[in-house]
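Shown next, in structure tokens, is the structure this report addresses.
Every protein chain but one is kept in place in this view of the complex.
For reference, chains read A, B and C in written order, and residue numbers begin at 1 within each chain.
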Amino acid sequence: MKRLWDKGDQPDSLVHRFTVGDDPQIDLRLVHFDCIGSAAHARTLQRAGLLDGVEADRLAAELARIARLAGEGRFAIPDELEDCHTAIESHLTAALGELGGKIHAGRSRNDQIAAAVRLFMRSHALRWCDEVAETIACLIDRVRRDGEAPMPGYTHTRPAMPSSVGLWLHATAEALLEQLRAVGHLLELLDCCPLGTGAGYGTPLPLDRRHTADLLGFARVQRNPIDVQNSRGRMETCFVRAAADVAAVLEKFAGDFILFSTAEFGFFSLPPELTTGSSIMPQKNNPDVLELIRARAVRLRARQHELEWMAAKLPSGYNRDMQLVKGPVVFAADEMAALLPAMRRVVRMFVINRDRLAAAMRPELHAARAANQLAQQGVPFREAYRSVADSLRRDNFSPPSEVCPPSRWPEMLDATEEDVCELTRVAADYRDRIFAAEKKLLPDA
Amino acid sequence: MKRLWDKGDQPDSLVHRFTVGDDPQIDLRLVHFDCIGSAAHARTLQRAGLLDGVEADRLAAELARIARLAGEGRFAIPDELEDCHTAIESHLTAALGELGGKIHAGRSRNDQIAAAVRLFMRSHALRWCDEVAETIACLIDRVRRDGEAPMPGYTHTRPAMPSSVGLWLHATAEALLEQLRAVGHLLELLDCCPLGTGAGYGTPLPLDRRHTADLLGFARVQRNPIDVQNSRGRMETCFVRAAADVAAVLEKFAGDFILFSTAEFGFFSLPPELTTGSSIMPQKNNPDVLELIRARAVRLRARQHELEWMAAKLPSGYNRDMQLVKGPVVFAADEMAALLPAMRRVVRMFVINRDRLAAAMRPELHAARAANQLAQQGVPFREAYRSVADSLRRDNFSPPSEVCPPSRWPEMLDATEEDVCELTRVAADYRDRIFAAEKKLLPDA
Amino acid sequence: MKRLWDKGDQPDSLVHRFTVGDDPQIDLRLVHFDCIGSAAHARTLQRAGLLDGVEADRLAAELARIARLAGEGRFAIPDELEDCHTAIESHLTAALGELGGKIHAGRSRNDQIAAAVRLFMRSHALRWCDEVAETIACLIDRVRRDGEAPMPGYTHTRPAMPSSVGLWLHATAEALLEQLRAVGHLLELLDCCPLGTGAGYGTPLPLDRRHTADLLGFARVQRNPIDVQNSRGRMETCFVRAAADVAAVLEKFAGDFILFSTAEFGFFSLPPELTTGSSIMPQKNNPDVLELIRARAVRLRARQHELEWMAAKLPSGYNRDMQLVKGPVVFAADEMAALLPAMRRVVRMFVINRDRLAAAMRPELHAARAANQLAQQGVPFREAYRSVADSLRRDNFSPPSEVCPPSRWPEMLDATEEDVCELTRVAADYRDRIFAAEKKLLPDA
Partner (left out) sequence: MKRLWDKGDQPDSLVHRFTVGDDPQIDLRLVHFDCIGSAAHARTLQRAGLLDGVEADRLAAELARIARLAGEGRFAIPDELEDCHTAIESHLTAALGELGGKIHAGRSRNDQIAAAVRLFMRSHALRWCDEVAETIACLIDRVRRDGEAPMPGYTHTRPAMPSSVGLWLHATAEALLEQLRAVGHLLELLDCCPLGTGAGYGTPLPLDRRHTADLLGFARVQRNPIDVQNSRGRMETCFVRAAADVAAVLEKFAGDFILFSTAEFGFFSLPPELTTGSSIMPQKNNPDVLELIRARAVRLRARQHELEWMAAKLPSGYNRDMQLVKGPVVFAADEMAALLPAMRRVVRMFVINRDRLAAAMRPELHAARAANQLAQQGVPFREAYRSVADSLRRDNFSPPSEVCPPSRWPEMLDATEEDVCELTRVAADYRDRIFAAEKKLLPDA
């Protein structure tokens, strides 16, 4: 078989190479999802009377086989077939003859790719829920183990007030909780079915779009066919954003960790197996893993922006620019699969140097507390502030003897865990729904 | 009064100028919200026994007066007072003497500004719900009036399939509906109270944070005090993003409109009062309003990215970099207030040139329909495609006589409107809740 | 007078407001340069016989008067006149009657604004040469004063090898030297005259463009009139980039300084007059000035990107989007005028804590030297590396007694200064040329 749009002309080979680009590699990641979408389309054609039951069954079986082959790395997309859609239709035609040519009725590569990418994103966003929740759990575990260790709190990278290892770790857990909520919002956004909108202007065939959406486990039909095409880039941006936002939380942790584990701060260390060395300085144990979390967070953010500008200032309807939208989506999925486990490894294994932490708890950290204590005794706060400043200046400041109120760790951690539970429960229901739907479409894939 | 941190030293004037920057101008926009936050803090101090009822009442009354002055443009922030927090505390001290100095107990400018900006964002995000919903309504009105006019649908900026003015306008409505949903998510994100976390490490005073949150109408307490500071930049990014995403929808409409209203396409025109002219070409009627929607969407997106990078790679806890986070937030609010009304003006008033549209409905637009029709008659789609391609090539293609199925406008528009209703109902409840809360805190403001 | 394109219609006031935007404020910064460009245009019209000598003289004199008024803050651009071009032509007409209306023959606001912005950028780029050179000088001064102080050198934010305060400061000087070279390239880029290309397609009037370029002190004529319009955004990007690149150098210095002046590193301090304090923590002396150098560098980079995307994906020829190109240009000029003096203040005044530096010079810093020394004695480097690693691990490493070779400061600093001299000499010649040209055009401005 040939390109789907083959009309007998021979394309210029340089231009062919230029337009095909990386599609044959990147589309391998979409084959599974295109098979699911195609199976749903076949069933929709069946319902419209355009395929009979046997035909639809045979198509579904062959699509399941393609999905299996792809899962085993045994489905190839030759350059001359351009993309996964062509390779799949070509495979179907080779296997099923004329029947393979029937699958494309009432659809276009435009709604087909929108559906495949949406299914890909939905599937990965669900994994992210697990990964993020697991990382929060890992942080909370560490807080429960070591959270009470005192640690200076910083503002302007300057010692400010008493804090603790637990407060610091919990801040990352809470920030990830916010991202978990955001991934939930992402899932809600993605929960609408683009299939059945053809090239962007609908199809004259009497396809039941609500039925297609149900088959694929989508809550909503994406009603307007032009909007389906216009939403490409837009939805992918939201997907990559969610990843970049998670990565930004890890990046802040990484930056803090690099700082707090310098020789000079010395609060934390990495165990040797998590460090790397220098080719010339035998003494070095470097936190490369954290530097790369930082750097890969930057890269992911940059890919988000790439998508935002890629989609900007394009006329409505499909434009070929959308080809380049797929790369950052697949990239984001891969990065998340690498970043979160690396993060957890560090959270579980990093060493807390309690002596260095204790030594860092200098009296000045209590200056604000001293001022607030005076305020509690009735001195207007601004006056109390100046009096403490004076005693610091005259070097005769001593922190108030009264200890800090007992920390409220247990409740705080419980509250975070409760929120995680609630948010992941929603995701789990969602997962069950779509898993059942996909299972039904491609039972043997 | 002086800087809040005055300890008797004279700051270098060049450095003072450099660090103060635009704060005296930008903070004027925050005075109202800082007064609300301060009133809630005063009531929390009262509950903790640190102020008595008369004191709290007097502070609340004076804060209301400041808010009124600010609303009338009569509250100034002198350069030497740096920011709105200092100017407000200074005003309170001038008006109430020693009592003014008591308001800052148990808080810091760090949680104070986090709260003021959050209240600002929440307030504007609610306005955006209205503005976006009104713009959707305006688009749907126009669809009801003129939506049936046929219009070519484009892919690759090439005539592709039959479409209509309504389908095109409705695509923008649906994209805005998605943004309305996203603004709802933003409101949920913002719905947690940062106040009571001090400089980022809590306060030793026994403040009831849940009470503060209730006073301010927040659903959740932002538990971790470090996370409160770390969330600066992060939450502001989400705010500016929501604006930039709305603007991106308008930008696509604007780009389409500029194209479809060229002399060459001629589908639409602007009435003279919406165009501008050239200083040397007397014949020109330029779509500057649409070019600027496009350009201002770019600018807004760039400000989003500015925030994303501003917050990146900073150590946790407050850093002065956060000063520059306020500008883009205020900017986004102003841009939204300008962009959406301009958009509606265009949507309501643009002229539809039905003759040009009719002339553009060339037979080739029906080629895919012809192929699908053959497919309906049992020809495998790929074969049907090649046969139609041949007839086009031999110039003897005639479109199938059967007309398009009647459009499903009424249902589609109703469904969009229903979704708008549901989403705005949530926003309205939210608005009622916070309006009541703020009213109670500053009854006379 | 009215808008230059007034044809009797009344524009919609909301749209008028939307399209005018900030122009009346921002354009105030361009009045001086528009007067210079206009004077050159008047002289070109004179040469073409379209104005007589008396007319050109009267126009030049009035333009000089406008430039003087603007310099004194006494030239206003009312909203209804939209921009500086209209306000200037309006002023000329009010002052000179019919003659004022003659100035616009053979030009357009399109080439007029391209010229004014180019003159603005050229003027500021020249200032940047001075500012950057002065900052390098300031750094080298400090190196000469305190450069020999030993200091650890870091990789991965970990102590790596022996370095010195001088080596660290000189790194910034060299990075700025590279930017000085880049500003020179910018000046070369900007050194071509856009005037005389009308709206972007030339003018039928016989204007001598080479003459105009000479009058304005430009080396080259920007030949292609379409390219003149297409270069808007493109050239402005280069201007803002040069500023952002300088700022990035300052940002790295600032980041280092914040780190090296933490309580934990303690190598450097800021004198009290360069620090700011906290509203609640009396002990704090914060490096806000350096945090804001970092943050303002981010903001400037973001504005560069704003321009890059603003200009992207626009059709060739003038588009109204270009209105928004002016803001970031003026912004960059202002930021550079603030950043470099702040930087110099810090470089001159920061305190070096020699005790802390000395204490930080731990033996491990010499591990690579030890390995290299073994290599000099014939041991293959990789083997020497492992042997030193072993002795570190067994805790019996002692650094080689031989001291470091004497630093080559004097030559290195001399070489840097020589390069600065050479690069600034080129800039100075350039400045003389354009100063003479502008003086001749507007002798009394």
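The working rule: contacts are C-beta pairs under 8 Å (C-beta built on N, C-alpha and C of every residue); 3 or more make two chains touch, one makes a residue touch a chain.
Computed from a prediction, not measured in an experiment: that's the story for all the values here.
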{"item": "Residue among A:44, A:93 or A:108 touching the omitted chain", "value": "A:108"}
{"item": "Chain not shown: contacting residue from C:11, C:37, C:198 or C:217", "value": "C:198"}
{"item": "Chain not shown: contacting residue from C:223, C:348 or C:425", "value": "C:223"}
{"item": "Residues of subunit B in contact with the chain not shown", "value": "155-161, 258-259, 262-266, 278-288, 291, 309, 312-314, 360, 362, 364, 367-368, 371-372, 381, 385-386, 388-389, 392, 397"}
{"item": "Absent-chain interface as seen on subunit C, which is shown", "value": "4, 6-7, 50, 89, 93, 98-106, 108, 110, 153-157, 160-163, 167-168, 170-171, 173-175, 178, 181-182, 185, 188-189, 198-206, 222-227, 229-231, 234, 241, 245, 248, 251-252, 255-256, 259, 294, 297-298, 301, 305, 308-309, 311-320, 368-369, 372-373, 375-376, 380-383, 386, 389, 393, 404-405, 412, 415-416"}
{"item": "Absent-chain interface as seen on subunit A, which is shown", "value": "3-7, 9-12, 14-15, 17-19, 21, 85-86, 104, 107-109, 198-199, 272-274, 276-282, 284, 286, 288-289, 291-292, 294-296, 298-299, 301-303, 305-306, 309-310, 319-321, 323-324, 338, 341-342, 345"}
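Heads up, the rule we're going with is that only the chains that are shown with their structure count from here on.
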{"item": "Whole-Å gap separating subunit B and subunit C, where each centre is the average of the chain's CA atoms", "value": "32"}
{"item": "Sites on subunit C at which at least two other chains make contact", "value": "278-282, 284, 286, 288, 291, 309"}
